[in-house]
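With one protein chain withheld, the remaining protein chains of the complex are depicted in position.
Labels run A and B following the written order; every chain starts at residue 1.
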Amino acid sequence: MSENINLTLKIWRQKGPNDKGHLETHEARDISTDMSFLEMLDVVNEQLTVEGKDPVSFDHDCREGICGMCGTVINGLAHGPERGTTLCQLHMRHFKDGDTIVIEPWRARPFRIIKDLVVDRSSFDEIIQAGGYVSVNTGQAPEANSIPVPPEWAELAMDAAACIGCGACVAACPNASAMLFVGAKISQLALLPQGKPEAAKRALSMLRKMDELDFGNCSNETECEAVCPKEISITNIARFNREFLVASFGSSEK
Amino acid sequence: MNWLINTLGSSIGKKLLMAITGLGFIGFLAVHLIGNLTLYGGQDLFTSYVEHLHALGPLIILAELGLLSFAIIHIVIGTLLFYENLMARPVRYRVKKNAGGRTIGSATQPYTGFIILAFLILHLLNFHFAEHTNKSLYQLISSAFANPLYVGVYVIAMIVVAIHVSHGFWSLFQTLGANHPKYMPLIQKLGIAVSLMFGIGFGFVPIFISFIA
Partner (left out) sequence: MQLDARIPGGPLAEKWDRHRFELKLVNPANKRKFEIIVVGTGLAGASASATLAELGYNVKTFCLQDSPRRAHSIAAQGGINAAKNYPGDGDSIWRLFYDTIKGGDFRAREANVYRLAQISNNIIDQCVAQGVPFAREYGGLLANRSFGGAQVERTFYARGQTGQQLLLGAYSALMRQVAAGKVKVYPRREMMDLVLVDGSARGIVVRNLITGEMESHAAHAVILATGGYGNAYFLSTMAMSSNVSAIWRAHKKGAYFSHPSFVQIHPTCIPVHGTYQSKLTLMSESLRNDGRVWVPDRAGDKRSPNDIPESERDYLLERKYPSFGNLVPRDVASRSAKEVCDQGKGIGPTGFAIYLDFKDAIERDGIDVIRKKYGNLFQMYERITGEDPYKTPMMIYPAIHYTMGGLWVDYNLMSTIPGLFVLGEANFSDHGSNRLGASALMQGLSDGYFVIPYTIGGYLAGTVLPEVDEAHPSFEDSIKLMNEGIAKLLSIKGSRTVDDFHRELGHILWEYGGMSRNESGMLKAKELILGLREQFWENVMVSGSPGEFNQTLERAGRVADFLEFAELLIEDGMSREESCGCHFNEAFQTEDHEALRNDDSCCYVAAWEFNGPGKAPTLHKEPLVFENVELAQRSYK
């Protein structure tokens, strides 16, 4: 049943990329436990606005856990304490009256802070540009059922394709590595016959782009899998490793 | 050969080198452990094992060179990875919690690595590069472990090795791409078994020598 709680928030405030930034304390009063975390922040922002202060900037859009726009680190955990949940789907019933909540932005070298909790994730787009697609122009496609896909592969591909590109994997990785994000895309396309012709080129090129963007190196800490709101498995990273090995040593791609 | 440098210089490539050299060390440690087991059989058995080993001659030198190059790769790349990973997050979190993926082994991997390096140097100075002409290896060992400080250092070092291997073992399979829902749980259990085996097998030697033998 719903009840109202009071919380102390310590929120990262930073005016712009070059500002140093600091944790600022805000009180959140009379928060219904039915609210989502972002609705709780809305309430805080309404209060700040009425007081003539600068509201907290945070990214969000669909608020149903699929666009991948939202995400902050809550008390040291990306997207907060609930497994398989984006921040917008995290509800306040998971917090207790009197709790102190520390809210910090995703932190990684490629994720420059724009303002407060808002970070730049354009590096993810750049990685996809490096090969996260099947090269097929509109109109070139053959009849859909001429490409049968065993349902087991389709399911595994779908597991990987469920990635929402939120960046929690990078944020949670002790090394700020993007291997789960890249591994998921590589896996999706490697599992499907449509992705096969370009598999080798894709694996090499996406990995190079990822390295070039200064993400860290994977050391199999598996924190990414633990925080992923879509619970994408690290078997996708293993598949990426495999694809990379095959591409490097077994194909003519350089 | 440019492609090979590109491949091995990439993030997965570096991990691959760590995995392969790590696998080499696990193999070496297994052989080393089997050898050490002869210590439990007393001086004669151990000495005959050492003599047999030395009789291999050039093969030994070759193996030592191999180990040395593996060590250099593992240490240099490991240090580089450690540095790069630190650099990938220039501003740290004020509060950071374990979401459930990290283990003691994975969280301490670089640090246990550096401790093992320090131990390795000590270990080689103690036994490998020590003066062998007057004393047999067995005598060297038993005199070293007469000192309780040495016993302590060795036991702790072996615990550290076990922790390092506990992450390294399954991790190398993951890096080589061998993660399958059917086999991975087995590999992970095997990793724990191997690290326990190393920890107990090696760690018990100094205790045996100093207190029992």
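Assume a contact is a pair of C-beta atoms (placed from the backbone, for glycine too) under 8 Å apart; a residue touches a chain by one contact, two chains touch by 3 or more.
Just so we're clear, the structure is a prediction, and the values are computed from it rather than from any experiment.
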Which displayed chains the unshown chain touches: A
Among A:8, A:100, A:122 or A:251, the residue in touch with the chain that has been omitted: A:122
Touching residue (missing chain; options A:98, A:151 or A:250): A:151
Absent chain, residues of chain A that touch it: 2, 16, 32, 34-36, 38-39, 42-43, 45-46, 48-50, 52-55, 57, 59-69, 82, 84-85, 89, 91, 93, 114-115, 118, 120-122, 124-125, 128-130, 132-145, 147-151, 154-155, 157-158, 161-162, 164-165, 188-189, 192, 194-195
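Keep in mind that, in the parts below, only the chains that are shown with their structure count from here on.
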CA centroid of chain A to CA centroid of chain B, Å: 35
Residues of chain A defined as touching chain B within the complex: 23, 73, 75-78, 102, 104, 107-109, 172, 174-177, 179, 207-208, 210-211, 214-227, 234-235, 237-245, 248-249, 254
Chain A contact footprint on chain B (complex, rising order): 2-3, 6-7, 10-16, 81, 84-85, 87-102, 106-107, 109, 167, 170-171, 174-181, 184
